[in-house]
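Complex shown without one protein chain; remaining protein chains in place.
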Amino acid sequence: MAADVDGVNGGSAGDQAPITARHPGESVRRWSNGSRVPGWDDAADLSKPPAGVPDAATTPVPADLRAEIEDYMARYPDHRSAAIPALRAAQERHGWCSPEAIDQVAAVMRLTPGYLVAVASFYDMLELQPVGRRSVYVCTNISCSLCGADELYARLEEELGEDPGVNLRHFECLGACDIAPMASVDGVYVGPIEPGEIAELAEQIRTGAAPLPAKQLLDRKSADPGAAPR
Amino acid sequence: MTGAILFADIDEPGLATLDVYRRRGGYGPRLLKALQMPREALVEELKASGLRGRGGAGFSMGTKASFMPKGQIDKYLVCNADESEPGTFKDRELMQKSPHMLLEGMIIAAYAAGANRSFIYIRGEYAQQAVIVERAIAEAKAAGLIGERILGTDFSLELWLHRGAGAYICGEETGLLDSLEGKRGNPRLKPPFPANQGLYQGPTLINHVETLATIPHIVEMGAQEYAAIGVQNSTGTKLVSISGHVRRPGNYEIELGTPARELIYGLAGGPGEGRTVKLWFPGGSSSPVLTGDDLDVSYDFDSLAKAGTMLGSGAIIVADDTTSVVDVALKTAQFYKHESCGKCTPCREGTNWTVKMLERVKSGEATPMDLDIMASVCENIIGHCLCVLGDAMAMPVGSMIKKFRGEFEAYIEQARAANPWGSGHAPVEALEAQGALA
Partner (left out) sequence: MPRPEPSFITFSIDGREVQAPENTMLVDAAKLGDVEIPVFCYEPKIGAPVGACRMCLVEIEGIPKLQTGCSTPVKDGMVVHTQTDRVKAAQESVVEFLLINHPLDCPVCDKGGECPLQDISFGWGGGRSRFIEPKRHFQKPLNLSPLIAIDRERCIMCYRCVRFSQEVAEDYQLVLHDRGAATYVGTFDGHPYVAPFSGNIIELCPVGALTSQPYRFRARPWDIEGAGSVCTLCPAQCNVTFTVRDERVLRVLARENGEVDDGWLCDKGRFAYQAVHVDDRIVRPLLRDGGELRPVSWERALDEAAAALRRAGARTGALAGGETTNEEGFLLQRLLREALGSEHLDSAGGLPPAALHALARPDLQATVADLEWAHTVLVLGTEPVDDMPIVDLRIRKGVRRHRANLAVATPRPSSLDPNASLSVRYAPGGEAAFVAALAAALFGGELDGPARDAGADPDGVRALAELLRTGGEDVVVLYGAQLLGAGPSVAPALLKIAGALNVAGRAGAGLLAVPGGTNGRGLAEAGVLPGMGPGYAPVAGGGVARGTEEIAAGLAAGELTALYLLHCDPVRALPRRARWQRALDKATTVVAHAQFLTEGLAEHATVVFPAESYAEKEGTLTHPDGRLQRLRQAIGRQGDAAPEWWVLAELAKRLGHDLGILTGPMASAQLFAAVPFYAGLSLDAIGPQGVRWADAGDGAGAAAFPAPAELPAGGEPPAAAAPNGALRLGTFRSIWAAPEVERSPALKFLHPRQRVEMAPDDAARLGLAHGDKVAVGADGASVHAVVALRNASPAGSVFLEDGIPADAANLLDGPLVDIRKA
């Protein structure tokens, strides 16, 4: 049985009910807002050795990843500042911040993997469980939900629910309330998404095509009448 | 209303490129003028402009810059481009369409602060904007506008863009610093303030995107002229993000002191046909809500404070009369619960508890007494936390309970009637019907 984390089994929890395994074989438990259900029930595995800084002699790192991380490290007076960019780089290669990915970053940055997992778990965009390669964030914060974001999310979930290649998540305000309800598809903001466009968007997500080309934020003019080019 | 300043050319095609930006007056004489002014004079000019921080706290930009210690130590300028306050999306448009304006403002601010290293901390979700700003930085570096001895002066500046990875608390300035140092983005105790001990323990000036982008214009116009815009204590123009139940959501540059009605109805077109404004957040989701009766308030720092709320990030979220205040309260509380860093007790536990209570309201398991407890929990959060994220939940939620208590009570009654057993005590037959006992 799943742990009795707040609302995981709590029937009344409404919006807080967890999303049960959406993809066959996938065991990621998440709150409906997208956060991981934490590992409060996890014990240490006493057969493992303690996790110190991985020795470069025994932790191979792909050359391009090493180069990218070292480039980031050089930008800051304290090389630890490169933790987030380095984790993102590793995530791009591994699909998620897997223990192996974290070990590699740790070996290059000469930090413990514990340090890095603490950082990674703080941030919503760094994934500590295997997920689909395409990130689809649907903003369900106040403005978007006033404009129908919860329905948008539910419909997208119906459309994409079975696709193991997609990481569909609720997200907090994405800073695009002017195009509510909206979604970010691998960083491309689209909206306002009409109910009639959801199937099309889902198809584009599945196939990797550009999402709703006519609704992309970058092409949008300012709403401010004073902002028109003179 | 005066003409636009920040948004004057915002839709000019190609404004994000160095060429067009320069053609529009960017990096022109005003930059050289600023870099040739004595530091103190520049800081005085910024003070005199009355420019108040646009990121939320509304602290005088010039005064903050004047706190930076003198002397040959590593000093930093950090631009807060985390823009995560729900309802706020103006920095996004500014950075995406006119990144050089921000860079120019940063060069001048860094000079004023005596900082030779600077970072822009942009929220990780702004992937497209990050690319655009990166490109602008590369252009500016190639043109010698960022780097060694800018424009032949002896001022040098390093600048890097740093992308976050999704955490609202990294907009709080000290949380941002920890995050930029490669740690979990937990806020730090203040004092020491960043101007004394900030990034890597060095004196650090942190300002918001819009604050910084305004600086070149102040230098160009002169403090006097800038200060003449707006009202007393709230000078200049402000970018306002208007969203929710309005016909023309978007960013508008307004003169501070414009009545709110003009913003919500005049610019954004008001709620849909036949609908009225039920409640609105005047400065992002952290500001206590106002109602349809408060639309004539003047949109400036002091007037909003007098109305018991705040200008915050300048994000107006409008909810019309079809909206259930319970839903808005729950969304708000859930957001802060999710974004609480967890470091301090009242915020971590208080936001979590409030969400649980609001969920009970929704599921029909609450009583009006719970409203008193909720109000008291909010009271117990306010002023007791390490940073103000906790307050940022307690103030709006507390204000909703206070202003819409009747509606909450009615909701509780109805929800109880609809779910008389509560979820934990449903009779066996009901559970069987739901298949729950299979």
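Just so it is clear, A and B label the chains in written order, and each chain counts residues from 1 on its own.
Criterion: contacts are C-beta pairs under 8 Å (C-beta built on N, C-alpha and C of every residue); 3 or more make two chains touch, one makes a residue touch a chain.
A quick note: this is a predicted structure, and the numbers were derived from the prediction, not measured.
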Chains shown that the absent chain touches, full complex: A, B
Among B:S66, B:N380 or B:N419, residue touching the chain not depicted: B:N380
Per the touch definition above, residue among B:L46, B:L103, B:I122 or B:A167 touching the missing chain: B:A167
Contact residue for the chain not shown (choose from B:C344, B:L371, B:A392 or B:I412): B:C344
Touch list for subunit B against the chain that is not drawn: 167, 169, 184, 189, 337-346, 348-353, 356-357, 360, 373, 376, 380, 383-386
Touch list for subunit A against the chain that is not drawn: 3-6, 10, 35-46, 48-53, 55-58, 99, 102, 110-118, 121-122
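Basically, only the chains that are shown with their structure count from here on.
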Approximate Å spacing (C-alpha centroids) for the pair subunit A, subunit B: 23
Residues of subunit A defined as touching subunit B within the complex: 6-7, 10-16, 31, 33, 35, 75-85, 87-88, 118-119, 122-126, 137, 140-143, 145-147, 171-180, 184, 186-189, 217-218, 221-230
Residues on subunit B engaged by subunit A in the complex (per definition of touch): 3-4, 7-13, 74, 83-89, 91-93, 96-97, 117, 123-128, 160, 162-168, 179-185, 200, 241, 243-245, 248-253, 267-268, 281, 285, 315, 317, 319, 323, 327-328, 330-332, 334-335, 338-339, 341, 352, 355-356, 359-360, 362-363, 365, 422-424, 436
